[in-house]
Every structure is written in structure tokens, then in C-alpha cells.
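Every protein chain of the complex appears in place save one, which is left out.
Right after this comes subunit A.
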Amino acid sequence: MALYLLRRVAVFIVSTAVAAVAVFAFMAVLPGDPAAIALGVNATPEAVAAKRAEFGTDRPLAVQFLAWVSGLPTGDFGLSYVSGDRIGPQIADRLGVTLWLVLFGMLIATVVAVPLGAAAAVRHRSVTGLILSGLSQVGVAIPAFLAGILLVFLFAVTWQVLPSGGYTPLAEDPVAWFQQLLLPALSLGLVQGAVLSRYVRSAVLDVLREDFIRTARAKGMGLYRALWRHGSRNAAIPVVTVLGLQLATLLVGAVVVERVFTLPGLGSLLLDGVANRDLLLVQDTVMVLVVAVLAINFLVDALYVVLDPRLRDLSPRGAR
């Protein structure tokens, strides 16, 4: 188990390093000189050169990369090209909003998907099962931003029961915070919930066909009780995998949903950065998102060990 985890840690570190190179290289080839853009259309070449020196973009790429990368672990993300402010605190600030959104969305997705998927599996032959399955198909087909626009139209514009956007920090006004987060989280969560419920359904269906369930049922245990006692852990493995993938999707989906609901999260920071050609800010934000996704994958891998004791033995067959 130690070896397995160690290997996962190694994979995490190597992928982070590769990602850092990739993100940096991608930003470096983008057209548009940030110094020229920061100074406006009438800047003189001398002024642009001076600005370039100020940004440090006149140094060789390798030097720029090392300077950037070495700052990251300490939280030194550099200074914004546009505002001159430190980027680290900005990202931390915005990350708070996005994390709440993702967490909320994930919660809704799970709360929707697990019962729905399980019910659809147990009743897969009945009309109820078919309807549930069909509903989730519809959900899968709707992108989160469209769900967001529809929800705004219904809850905010037509019924006027929830605000159409904005954000109030939790500490300032918990009620407003909840109200403003509800619709964005629903638009993320419902769609992801629909996707997740498909996986829950198939995982539960697989488990239902297992011998140990039949044995349990033969011993006189009720269906749901048997599922809970013996099936849940087995069904959880594929579901956790998907959940991990979905967390990543949620993070990325949050970028779009934040725009629809004008939430000051990481997504809107990223879009602002792109619009203002604040390349370092974009680079940092993308890097944070990448590391978050990699970290989620790592956690999912680690969770397998908890869920599946067979993985704890060191045989190569056991390690995934």
C-alpha cells in the first residue's frame, strides 16, 4: 500500500512538472506582447521596451520559466501585468468562491445521482426506471451554462424568488450567500448529477447481478438492505472514479457558469486575464486549475485503497 501510494505521489509530481512546462510554453507562443497591450495603442517603442524589462518578459524564456516555477510552491505567483498587484492573493480570494460553487455543485450532483441512479437500476425493467433513465439522458444533453440560463429565466426573471447573479461572502451575509450560490450550484449540480446517475445506475445494475447479492437475498435479506450492506462498496469504485473526473469537469464548468451568474471566482478571473492580455495571471490561474485536477485524480487513486482492500496488497496485479 505504501508503495502504491508512493507511486501515485510520484505520478502526481511528474504530471505537475510536465503541466507547468506545457502551460508556460503555451502562454509563450501566444501572439500579442503584454507590454505593448498594457501601454495602449500610442506607446513609443522605448516605453514598450521599458515595460518589457519591468515585466521581465525581455529575459530568455528558460530564465522566465525558472523564475516563475520556483515561486509557485511558496505562493509567489508574480505580479499582474495589468494591475501590478500580487497575483497569489487574488487567486486565493477567487478560489474561495469557486470552491464553494464546486462543492455545492458536487453535493447537489451526488444527492441527485445516487438515489436516482440506484432507483433506476433497481427498477430498470419498470416504467419508473425507464422514465428516470430518460430524464437523466436529457440532463446529460444539457450543458451547464444553458441550464444556468434556463434556471435564471425561471427562478430569477419569471418567479423572482432568487437573484440572477452576484456574490456576497459567507461571512458578510449567509442568507444572501446561499441565495446567490443556489442557482449556479444547481446548474452545475443537476447536469453533473444526471451524468453521474447513469454511472450509478450501471454500477448498481452490475452489483445486482453479483452472486453475493443473490446469496444475501437467499438468506432472506431485503433487496435494499443487501445493496447497502454488500453492494455499496463494490458499486462505489466506478462511481468514485467518475466523481473524480466530474470534479474536474465541475471546476472547468464553473468557469462558464461564473460568467452567466457574474460570480467573482477563478473562472471570471481567468476570462478577465484573457481579455486584458494579463498573461501571467492567465498562466497562474490555469496552473492552479491543472494542479487542482491532478490533485483530485491523486485523491481518487488514494481512495481506491480505502474502498478496495485488494489494492492494499503489493502485487502488480493489485496496483492499478
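FYI, contacts are C-beta pairs under 8 Å (C-beta built on N, C-alpha and C of every residue); 3 or more make two chains touch, one makes a residue touch a chain; residues count from 1.
Please note the rule applied: contacts and distances are computed from a predicted model.
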Among "Dihydrolipoyl dehydrogenase", "Peptide ABC transporter substrate-binding protein", "ATP phosphoribosyltransferase regulatory subunit" or "Transport permease protein", go ahead and choose the protein name stored in UniProt for the chain not displayed.
"Peptide ABC transporter substrate-binding protein"
Any idea which of A:3, A:62 or A:175 touches the chain not displayed?
A:175
Considering the complete complex, identify which of A:102, A:260, A:288 or A:305 is in touch with the unshown chain.
A:260
Residue among A:205, A:245 or A:271 that touches the chain left out of view
A:271
Going by the contact rule already stated, which one of A:116, A:208, A:242 or A:296 would touch the omitted chain in the full complex?
A:116
In the complete complex, the non-displayed chain touches which residues of subunit A?
31-32, 36-44, 47, 80, 82-85, 90, 93-94, 108, 111-112, 114-116, 118-119, 122, 149, 152, 156-157, 159-168, 173, 175-176, 178-180, 182, 222-225, 227-228, 259-262, 264-265, 268-269, 271-272, 276-278
